[in-house]
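Before we start, here is the structure in question, set down as structure tokens.
For this depiction, one protein chain was excluded, whereas all remaining protein chains were kept in their positions.
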Amino acid sequence: MIIHTPHTLRSIARSIKTPLVLLFIWDVIVTITYYVVPFPAPGLPLTLFGSVLALILGFRSTSAYQRWWEGRGLWGLMINASRNLARASRNFMTGEQGQAVARAIVLRQIAYVNALRHQLRRIPMTGESLPYIPAAEAEATLGRTNTANGLLDATGAQVAQAHADGIIDSIQQTQIERVLVDIANAQGGMERLKNTPLPSQFRLFPTYFTHLFCVLLPFGLVEALGPATPLGSTVAGMMFMAVLAIGDDLVDPFANTRHDLPLDTMCRTIEIDLLQGLGESAPAPITVDAEGVLW
Amino acid sequence: MIIHTPHTLRSIARSIKTPLVLLFIWDVIVTITYYVVPFPAPGLPLTLFGSVLALILGFRSTSAYQRWWEGRGLWGLMINASRNLARASRNFMTGEQGQAVARAIVLRQIAYVNALRHQLRRIPMTGESLPYIPAAEAEATLGRTNTANGLLDATGAQVAQAHADGIIDSIQQTQIERVLVDIANAQGGMERLKNTPLPSQFRLFPTYFTHLFCVLLPFGLVEALGPATPLGSTVAGMMFMAVLAIGDDLVDPFANTRHDLPLDTMCRTIEIDLLQGLGESAPAPITVDAEGVLW
Amino acid sequence: MIIHTPHTLRSIARSIKTPLVLLFIWDVIVTITYYVVPFPAPGLPLTLFGSVLALILGFRSTSAYQRWWEGRGLWGLMINASRNLARASRNFMTGEQGQAVARAIVLRQIAYVNALRHQLRRIPMTGESLPYIPAAEAEATLGRTNTANGLLDATGAQVAQAHADGIIDSIQQTQIERVLVDIANAQGGMERLKNTPLPSQFRLFPTYFTHLFCVLLPFGLVEALGPATPLGSTVAGMMFMAVLAIGDDLVDPFANTRHDLPLDTMCRTIEIDLLQGLGESAPAPITVDAEGVLW
Amino acid sequence: MIIHTPHTLRSIARSIKTPLVLLFIWDVIVTITYYVVPFPAPGLPLTLFGSVLALILGFRSTSAYQRWWEGRGLWGLMINASRNLARASRNFMTGEQGQAVARAIVLRQIAYVNALRHQLRRIPMTGESLPYIPAAEAEATLGRTNTANGLLDATGAQVAQAHADGIIDSIQQTQIERVLVDIANAQGGMERLKNTPLPSQFRLFPTYFTHLFCVLLPFGLVEALGPATPLGSTVAGMMFMAVLAIGDDLVDPFANTRHDLPLDTMCRTIEIDLLQGLGESAPAPITVDAEGVLW
Partner (left out) sequence: MIIHTPHTLRSIARSIKTPLVLLFIWDVIVTITYYVVPFPAPGLPLTLFGSVLALILGFRSTSAYQRWWEGRGLWGLMINASRNLARASRNFMTGEQGQAVARAIVLRQIAYVNALRHQLRRIPMTGESLPYIPAAEAEATLGRTNTANGLLDATGAQVAQAHADGIIDSIQQTQIERVLVDIANAQGGMERLKNTPLPSQFRLFPTYFTHLFCVLLPFGLVEALGPATPLGSTVAGMMFMAVLAIGDDLVDPFANTRHDLPLDTMCRTIEIDLLQGLGESAPAPITVDAEGVLW
């Protein structure tokens, strides 16, 4: 996620430089042609095209933003549920043996969110990606198609064992199970966003129509703007392309790009909260990098 | 669900080729007529028509997309609830007898989501559609008007039996019952989407008005565009028809077409998660077919 | 709810025939007047009016659709909750006595949804409207201002008696109570929709403004369209009136009209599910009538 | 809440009569000035102003409507929760002593919703506003800053006493507590709507801009409309002012005006449901008054 705006400006410029230059060259060619071989250049269809295009682009930006914000909301729920799991485990599982079980559950939760982060960003996991759990358990769960889910199953099994050992009663077990349901629902929601791109029509039509519109723009403007056409046409095209780019940047919130949600930072937040809750020392929070991006 | 875009482009072209050709022929006829028998061709009503049409099409695309996304969200809830049912069953039902009951519940859940998939896509079911449950039970539930619901009833009865047998206590029974409520709610939501099409007005008016608009377009443009009318008019018409098509494709997310939600894939995901959770071997995930479609 | 589209088209035509004819006559009068007594007829205010009108109509269609869809969603919740009540009753209330109580609760739930349907559609109820409960109980609850609520109270009392009789424990009682809360919430939501029409401004302004706009349309178009004014003006007016009609049709989803939600059908769905769950024979589902309407 | 439309029409006319007359006079002045001292009067900025204004007014109407509908939804939840509280109390608290406690809780709930109604509408409360509870208790809770909250605390304390007296067990107590949470959440939501007006920008800008637009309208229209300017300009201005008025009417749903939500009626509905549930006689429902308003 981009935080500092100065870098953002440069980053925007860099990302749309090439199409902007191409667009300007095209606008110049059309304008020169118009003066060499005059052709009729009416404005009406441009308004029509523009209004349909605005409709489509508006819909797409909104959808993309909603996906991005829903992704953020789901990670927020994961942070909350992780805190709730930790608090309930520590408070329900009393006695020395209980506290040891609670600690194992809390540490596995840190491994769990990191595993989930790897899965969503499609980063391959090794045993080192799961530092807070025993190496043997890490190896075993890496064999599951869905490693994060395997870790959640392990937590559920450990809670069941605590129940069997008399550390917690059925009531406390089901309350913890309810938190596990929250965690599973948040994970499922994230996987839904990751595995279900916007319908292909919403991915392709806006792009095609925006490009087509930019190509047609100078024809529609040249009669009115004359020599100022390349300028006016490029500025107008740039605005449409900027709105198009917003959609592209936000549509996949777990894409492992600079426009991404800051999953590293949120996993660290969970790590700090959970470790401090155990009374143990925690690493420092993650801050923005040199380019103003929070990963 | 269409995943790979190259195929998508061709698929779009194929699906709107016929109307596009018809539209172009009509535009040529109007243009030629205009040069043979000139008629006044004012622009204003076109703008008026266009703005009402954009309003209706925008509303319809949004509604269709929301239906599609709600359908996806409900299947996401089904995936989560299936995992929750499996985890709770395995962790609450301890001992050898308990584990056998849990295994039966988990396997029936795989049959359940497949039965639901058949029902939503209106594919007839046979005993072979329900491979993970005993043949006798499959036959019995196929007699129910709503087979999936019958399977859910069977799971509820088995949980009740486990309670009667002392495997789980009332607290654990009600926690599992709560997961069954989640499953029933997700199923009910899917059936709501399937059985309640968009109101007929939203299905018919956009289509009629878009066609009417395309017919009127060349009359409104011919004065301004002259010989370029067929080109301009067909391009503008195509944009409106494309927006119309988006709505048609997404409005029924369980239609068993290539624009459909990938129910096969999601049922397989559940199958894998649940089997691996039992420690048993699972089939491979489903991937996109040769045409870039995920079923 | 209208399902089959051929009938829909005729039904639409029938419902807007009168205003369309009136509109056309008016458009002809204005056009003739224009040629007899020419008057200036500028276009700008029309665009202004049109855009405000589109704003209002768009808002109203959206609100009406949301009310319709919320009504459907609430009935969906009622279907789910009825299934959940039936499943929980049958599974929690074991033994011969328990099964008899469960059966009574399930049958009363069928009576309950039918009572609710009558109340929402403002159809007077008699004892025969409540076939699945003892005649004496039917008479008693018909004396309540809110009969459906009285039936729900009776179910709650029967559950309490089952608890007093030792058939279920407190945990199971509260889980059933939670399902009753779901049912009460769904009912309350439906009554909210029924008793709270759209604010009067949203009912009146769109109608007044659309009519005013249709009256002004020919004045604004006659200069540009000339003799084609009646045609163009009537078509444009028809589009606005069609959008207006959508709002009128959907705004009260329990109005007992052909645009209504199919409450009969959904009550029958519940009846079938619940009877088959008891292992008893059930009537056939309701299908569309000869006019393509599902009641 | 205004129910009957004839009265509504007159009420609308009455509420916008003064600004309409002022607007018309202004439009006449501008038009006469134009014919005495001609000035250039271009149309373009009007379209620009109009589109920004439409954007702002559209947003504001939507927000105001959402606040109004959310307020109605929260009162709906209150009706449901009151029914749930009454049903649970009557069914959980058995025996003669239990029924007496349940009756006291149900009657206090009627007092509670009336206290809440007074607080939201900023109507001072006296002991007579709280008829169903003992005078001493009424006096005591009137001393609380938030009287309704005090009554809810009293219900919670009575439930706790019933638990201490062995009338209900912990499970039933927590189920009732959950209903109290629902009630507290509904109340909190209503107070949120009451205490948090729309941001001042959304209250002021639409008003200023609409007035400014109405002042500028005749300048922009006079060239095109000529002597018809006062008519056209007043009609257009009226439409914008009507949309503005919608927002004003709905933005505070507990304002104790005729556009208000019918809190009296809903409190009476609760009173009837709860008294009839106790088997006691209840007052008649509230109906619309002579002016077609439901309070």
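Per-chain numbering from 1; labels A, B, C and D assigned in written order.
The rule is short, and it goes like this: contacts are C-beta pairs under 8 Å (C-beta built on N, C-alpha and C of every residue); 3 or more make two chains touch, one makes a residue touch a chain.
In this text the structure is predicted, and so the values were computed from the model without any measurement.
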Exercise. Could you tell which one of D:Thr31, D:Ser61, D:Asn149 or D:Thr234 touches the chain left off the display?
Key: D:Asn149
Exercise. Give the residue, chosen from D:Ser51, D:Thr126 or D:Asn256, that touches the chain omitted from the document.
Key: D:Ser51
Exercise. State which residues belonging to chain A touch the missing partner chain.
Key: 1-3, 5, 8-9, 12, 43, 46-47, 50-51, 54, 57-58, 61-62, 65, 68, 72-73, 76-77, 79-80, 83-84, 87-88, 90-92, 94, 169, 171-172, 174-175, 179, 220-221, 224-226, 228, 232, 235-236, 239-240, 242-243, 245-246, 249-250, 259, 261, 272-273, 276-277, 282, 285
Self-check item: Residues of chain D (touch criterion as defined above) contacting the omitted chain
Solution: 40, 42-45, 47-49, 51-53, 55-56, 59, 63, 144-146, 149-150, 152-153, 156-157, 159-160, 164, 170-171, 173-174, 177-178, 180-181, 184-185, 187-189, 191-192, 196-197, 199-205, 209, 212, 216
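Here is the rule we go by: only the chains that are shown with their structure count from here on.
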Quiz item: Common contacts of chain B and chain D?
Solution: C
Self-check item: chain D reached from chain A - shortest hop count over touching chains
Solution: 3
Quiz item: In degrees and to the nearest 5, what turn takes the CA positions of chain A onto those of chain C?
Solution: 145
Practice problem: Would you pick out the residues of chain A that each touch at least 2 other chains? | Solution: none
Quiz item: Line, ring, star, complete or other: which one describes how these chains touch?
Solution: line
Quiz item: Where do chains touch, given as pairs?
Solution: A-B, B-C, C-D
